[in-house]
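For this view, one protein chain was removed and the others were kept in their places.
As written, the chain order gives the labels A and B, with residue 1 at the start of each chain.
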Amino acid sequence: MRHAGHFVRLLALVAIAVVGFLYVRSLVVPKDFGVKGHYRLSAIEDEAKREARHIGSDACAECHDDIGAAWKAGKHHTPQCENCHGPGLMHTKVVAEEPTTGYPDPILKFNNAIKRPTGIMECKWCHLKTFERPSTLKSISSVREHVESHHGTYTTETLCIDCHNPHTTVVTLPKLAASSKAPVAK
Amino acid sequence: MTSLHSPDDVSRRAFLEAVAKTGGQSFLFGSLFVNTALLRLPQVEAGAKARAESETGKGVIYGFVVDTTKCIGCGSCVRACRAENGVPEGYNRTWVEQYTFYRDGEVFVNSPNGGEDGFAEQLPTRNRPSGDEAPMRGFFVPKLCNHCIDTPCIQVCPVGASFKTDEGVVLVDHERCVGCGYCVQACPFGSRYLNPETGTADKCTWCHHRVVKGLLPACVVSCPAEARIFGNVSDPDSKISRILATNRVQVLKSFLGTRPRTRYIGLDSEVI
Partner (left out) sequence: MHHYITEGYVLPNQAHIYWTTMIVLYPYITGIVAGAFIISSLHHVFDKDELKPVSRFAMVMAFAFLLFATLPLLNHLGHPERALNIMFTPNVTSAMAGFGFIYSTYLFILAVEIWLVYRTDIVHLYQHTRYPALKPVYWLLALGILDISEEAKRVDRRVMIVLASIGIPAACGLHGYVGFIFGAIKANPWWASPLMPVIFLLSAIVSGVAMVMLCYIVIHWLQRREINGECVHALIETAWYFLIIDVALEMLELINHAYMANEDWTILKQLVTGKLFVSMFIIQILLGSVVPFFVMGYVVVFKQRVPAMVRNLIGVCCGLLLLAQVAAMRWNVVMGGQMFSKSLRGFLNFQVDLYGREGLIAGAVILCLPFVVIFVFSRLLPLWGGVESFPKEWMKETPPVRQPLKGWSKFTS
């Protein structure tokens, strides 16, 4: 060992590096890491802390009870309120006048509250004819064709909700009543 | 010894018992038999592991069933997921695929914008060069994270930022993920992506944050066709358990051995 002094110094440097690494590691690694598995246990809580942005149709009906009851009794009760109106969490916060800051998310684009349905796009999602859709689902190939086959006048402003009530599926014919005599076959 | 040549005569248990007996008596044939028996052990072990880890285990184990025969391709689930989880544009935690089959054997698969804007009759892929005859059959397939039992994504995560909860849900720790993207490469189903906003890996969580509050995942709630079923598979009376008990289900890419917890009803062989 008399002529290995440089190796002693080298090994000392290595030892310092290893001890330093272990010390830093003990400071940096969260205490709950590896408690149950090779992960940080509180990551589950972090994930669980997120708020549910879709509040559910029952929650909507607490205030909008008239629409809610009609929707529930009608044939169109499988699509939920939030399918067309967007998630309701922001809306409830705005209505309750709670501070709504700290929501850097896509629902901000829905006017800070709730999405305003177009009255035609939402219908097309399900009721536009596509080969792959089950034939039991009522669907149309195009809005123009559909309106004209019922003797209506199609304009670019024509909306599905002009005749169809999306909440109840009840059909009223405001435009047709003025222009057409023939009753629409149901 | 006859059991080797006519296994039909003896049940497997009897066979193994015979193996154990002769194993003690004859060195040569005994070792042969014991080896045969040992070869079977991993299977038995894997079966026990599967049982312990899935259906009949105690506690809550979540499962997901996608009934492709019911999906109408409205894309509500995709929109609900994006809004619920703030999924950035161009990425999807769930998406809907449209399959169209023609008589000449051609198959067209499409998922414009993940199905978020719905599907229409006229799509670019419908302009087939080989003819314009009507399609033969078609369907929609919603996809999402399979929350595999043997997950390749957790396996490859170098820092332990991907993990599985006791309920079988695969999650990402966004505070430890280094954003290397290895899990994205390792997922055979394309379920993961690197979120450009957080710089970390991201994926479907089966809406873990909703489920712990007693709610259903956003895609399940929003599905108007009941094509998505989520629930506790260890409870024999749950809706999902009853569906699993009365249907033939399949998983995606079963040959990769990841043992997905998301199962499909009415899956076509063209769906990969």
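In this text, contacts are C-beta pairs under 8 Å (C-beta built on N, C-alpha and C of every residue); 3 or more make two chains touch, one makes a residue touch a chain.
Here the structure is a predicted model, which means the values were calculated and not measured.
**Q** Sort by label and list the shown chains the missing chain touches.
**A** Spelled out, the missing chain touches these shown chains: A, B.
**Q** Among A:Ala4, A:Ala69 or A:Val171, which one is in touch with the chain left out?
**A** A:Ala4
**Q** Given that one chain is not shown, which residue among B:Val65, B:Val169, B:Val184 or B:Ile265 touches it?
**A** B:Val184
**Q** With the missing chain put back, one of B:Tyr62, B:Phe119 or B:Tyr193 would touch it. Which one?
**A** That would be B:Tyr193, which touches the missing chain.
**Q** Residues on chain B that touch the omitted chain in the whole complex?
**A** These residues touch the chain not displayed: 90-92, 95, 97, 108-111, 113-114, 125, 152, 154-161, 176-182, 184-194, 196, 198-200, 256, 272.
**Q** Could you please point out the chain A residues that touch the chain left off the display?
**A** 2-7, 9-10, 13-14, 21, 25, 28-29, 33-34, 38
The rule is short, and it goes like this: only the chains that are shown with their structure count from here on.
**Q** If we count contacts the way the header does, which residues on chain A are in touch with chain B in the complex?
**A** Within the complex, chain A touches chain B at residues 33-34, 36-40, 43-44, 46-54, 56, 78-80, 82-83, 86-87, 105-107, 124-126, 128-134, 137, 141.
**Q** Across the complex, what residues on chain B touch chain A?
**A** Per the stated touch rule, the residues are 70, 72-76, 79-80, 82-84, 86, 98-100, 118-121, 134-135, 138-140, 160-166, 171, 173-176, 205, 207-210, 212-213, 215, 218, 221-222, 224-226.
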